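Down below is the structure, laid out as structure tokens.
One protein chain omitted, others in place.
Entry: chain A
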Amino acid sequence: MPAVSKGDGMRGLAVFISDIRNCKSKEAEIKRINKELANIRSKFKGDKALDGYSKKKYVCKLLFIFLLGHDIDFGHMEAVNLLSSNKYTEKQIGYLFISVLVNSNSDLIRLINNAIKNDLNSRNPTFMNLALHCIANVGSREMAEAFASEIPRILVAGDTMDSVKQSAALCLLRLNRTSPDLVPMGEWTARVVHLLNDQHLGVVTAATSLITTLAQKSPDDFKTSISLAVARLSRIVTSACIDLQDYTYYFVAAPWLSVKLLRLLQCYPPPEDAALRSRLTECLETILNKAQEPPKSKKVQHSNAKNAVLFEAISLIIHHDSEPTLLVRACNQLGQFLQHRETNLRYLALESMCTLASSEFSHEAVKTHIETVINALKTERDVSVRQRAVDLLYAMCDRSNAKQIVAEMLSYLETADYSIREEIVLKVAILAEKYAVDYTWYVDTILNLIRIAGDYVSEEVWYRVIQIVINRDDVQGYAAKTVFEALHAPACHENLVKVGGYILGEFGNLIAGDSRSSPLVQFNLLHSKFHLCSVPTRALLLSAYIKFINLFPEVKATIQDVLRSDSQLRNADVELQQRAVEYLRLSCIASTDILATVLEEMPPFPERESSILAKLKKKKGPGNLPDIDDSRRNVNGNTEHHEPTETTNKSPPSLMADLLPTNRPRPASSSPIMLSAGTMGSSHPFTDLLNLNSPPAAAPSLLVDVFSDLSAPASVEVSEDNFSRFVCKNNGVLYENQLLQIGLKSEYRQNLGRMYVFYGNKTSTQFLSFSSSVTNGDALKGQLIVHAKSVDPVIDGGAQVQQILNMECVSDFTDAPVLNIQFRYGGALQNIAVKLPVMLNKFFQPTEMTSQDFFQRWKQLGAPQQEVQKIFKSQHPMDTDVTKAKILGFGVALLDGVDPNPANFVGAGVIHTKDTQVGCLLRLEPNTQAEMYRLTLRTSRDSVSQRLCDLLSEQF
């Protein structure tokens, strides 16, 4: 163990680590860690002042415990103290602890900033470096505010050491990414560009990174960097590996800097100045030439470094997209790599070629590699590489090779990894549609897709095929024939049944002439699948049956028998039962003419962007769709204003509303007629029909223009009168006006909740087009997911309908979702918005604990930001039983005999969110004389403490 003697050994630390390693079980390890934590805590809290060495040792232990995955909630102050030590090792460990453990919104940031300021002003380069590292690593706004103007000064000052300059450049870059608005541009910018000429290559590398980011924001200010970068690059590329100090890496001259310079040049179009341009072209040619030279070393590091530069040069060539000869050479080079024995190179070659495929100069050249790429798809052992091959095939596809590529993708799909199947399905569906010359091929392809990978075919895909078939009458007969044949397969996927049901329902007549597919055969075929299907599919099939009655009067009796059977008329599922009843009645009482009108063929859908494409974009992010979007990779990264990535598991409403209403695809009600019938008054023969057939009133908006986005709720004032009443209870009346009453019943379990919303019509007139939806504010998105089931669009006078909302708490939240209600009452549109009483405390699980446990935990949560306290005047009579009920209703367990003062109330619970669980302790001290309360809350999260305190304090 030679290293021990070299460094600054800390014996206690080594012993502790050895102990942990000797632990036989997880429990023993946790026990040892808790013992150590208690020890450190008592040392930190003890009266005896610790010397720097001990502090350093304990902080180091805490770091190790953190590494093992334990939450460290103390020691920050001690670490901050170490910052002001004059001993380098102590200062260093302080900074390390802070940059690993302190997040950007800690309360200590002011103290930390102070220490940083001192070190920056110390003129000691080592200390300055530490401070700069810390700013860069934490990168918070407060730090940016404090230092953003200081750092440029350090960067361009003449007497700054090279290593400090390096750190300062990167520190500035980091602040520019986290808080771009705080970094002032100014006269320093010109001087930064000249750092490209610096003697020290480390400084040049750091400066290049900085300039690249700045140049993306304001390209004009940094135009002068182009010529400097080209000159520098040229010197490196043509150098004979001398004068580069130690920056030659395995015989490659300064590869990292070359890569950075090539990235910088990708911020700009090709240089306009002819001399400069030819110098750059020369550089790029040299790099391409070097790839052909025999390697100077057998080591993989040599070829890695060389190729890193080469790939970046190719990226630049693709970016400029102006020199056909270079583009073709780049393409050939990548072609060589496609068959290289090094997997990494094959991967990168496939990836680069994707972008190359979108250039008009090289698209054809890329296409020549199609066989190799297809081969890669079949033979590569690594799924990452295969995925790149799929991407490239998708990018190089055009009308000439679409059939081949789609066929290959389809056959690959049968064995593809589960993780990438859905994406391939989407890609195949898009290519098939985009390059379909004859739509019979398209229909075949999609049906194949469903056959091979039915489970991965999303709704959008089968909606789309129906949409296309309905819009193109030349393919309808073929589609009907094909689905009819496909349905004969012994085990066909439910998606196929859906497509089959829909298409035969619309166009079954086109193939009915053939005795092999006579109406009765068609019906029997569909009905043979009926019992194997889920409820939505069955509902769709019932609609297909009623369409059959219209298309083929000869099977009417058979179908009526089916509808009349108990399994339909008395089906446990309301939707199915209702359809069966309605369709049966419709077929009995309506005349042929009326049937023909009501059950008319679907009108064509308006043309729109494919919803599948939207889905793929969503899945992959816009940057990864070559050929359709501008495919350039976001070369130089971006700011870190990262939004929470969208979860793709729940399709957002725009997709659901697209094309078809998901839960009731009823082709039966071609609704324009129904709608107009509703306004014609009671003399019209339809009135009866409508009464018995009430639900489709929701359909007009969905079926007539299925593409329109859900009409955004008009802005109305959000009512929150009764909001606070629901903090401690789950049931009651939420809202009431002259027309409508809204009642709630809700239940919660861990991080999930379900709310039943009852809408009562207080008038004697129907509410029409009733709809209600839930919207989350921006802050709330991602914190709370609310999924609202659809609600009946008609509420009869005096009647009540129910809506179910399912909720999931992802992380702690403060805002509340808003329930938007719209309906028509006597012709006037009514808009109501109510704040839904979903609060953080609903996700409480009560926790019983002993007095000892309680106080131990209470002490553990002792950090100042974890506690929130409020003293307030009581608004209601101070009744002990009522208070108890309220605390219980709040969701915590009421702990008796914990508080020495029996008049006080003490509670404990755990907030469950999907991300985490937050333990919470509360104490309420009433003062009856003064009619005041003091409420104290301690949780491990300051935002939670604050929110809970706000909620509860208004209840007394």
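Methods note: contacts are C-beta pairs under 8 Å (C-beta built on N, C-alpha and C of every residue); 3 or more make two chains touch, one makes a residue touch a chain; residues count from 1.
The rule is short, and it goes like this: contacts and distances are computed from a predicted model.
Colleague: Among "Serine/threonine-protein phosphatase 2A 55 kDa regulatory subunit B", "Adaptor related protein complex 3 subunit sigma 2", "Centromere protein N" or "Cytochrome c oxidase subunit 3", go ahead and choose the protein name stored in UniProt for the chain not displayed.
Modeller: From the choices "Serine/threonine-protein phosphatase 2A 55 kDa regulatory subunit B", "Adaptor related protein complex 3 subunit sigma 2", "Centromere protein N" or "Cytochrome c oxidase subunit 3", the unshown chain carries the UniProt name "Adaptor related protein complex 3 subunit sigma 2".
Colleague: Of the residues A:37, A:201 or A:613, I need the one that contacts the missing chain.
Modeller: A:201
Colleague: Among A:37, A:60, A:365 or A:887, which one is in touch with the chain left out?
Modeller: A:60
Colleague: For the full complex, which residue in A:40, A:80 or A:96 touches the chain that was left out?
Modeller: The single option touching the absent chain is A:96.
Colleague: For the chain left out of this view, which of A:348, A:483 or A:949 touches it?
Modeller: If we include the chain that is not displayed, A:348 is the one touching it.
Colleague: Go through chain A and note every residue touching the omitted chain.
Modeller: 1-11, 13-15, 17-18, 21-22, 53, 60, 63-64, 66-69, 71-72, 87-89, 92-93, 96, 100, 103-104, 123-126, 132-133, 135-137, 139, 159, 161-163, 166-167, 170-171, 173-174, 177, 199-202, 205-206, 209, 245-247, 249, 255-256, 259, 263, 301, 304-305, 307-308, 311-312, 343-344, 346-348, 381-382, 384-385, 387, 620-621, 623-624, 633-638, 640, 642, 645, 915-916
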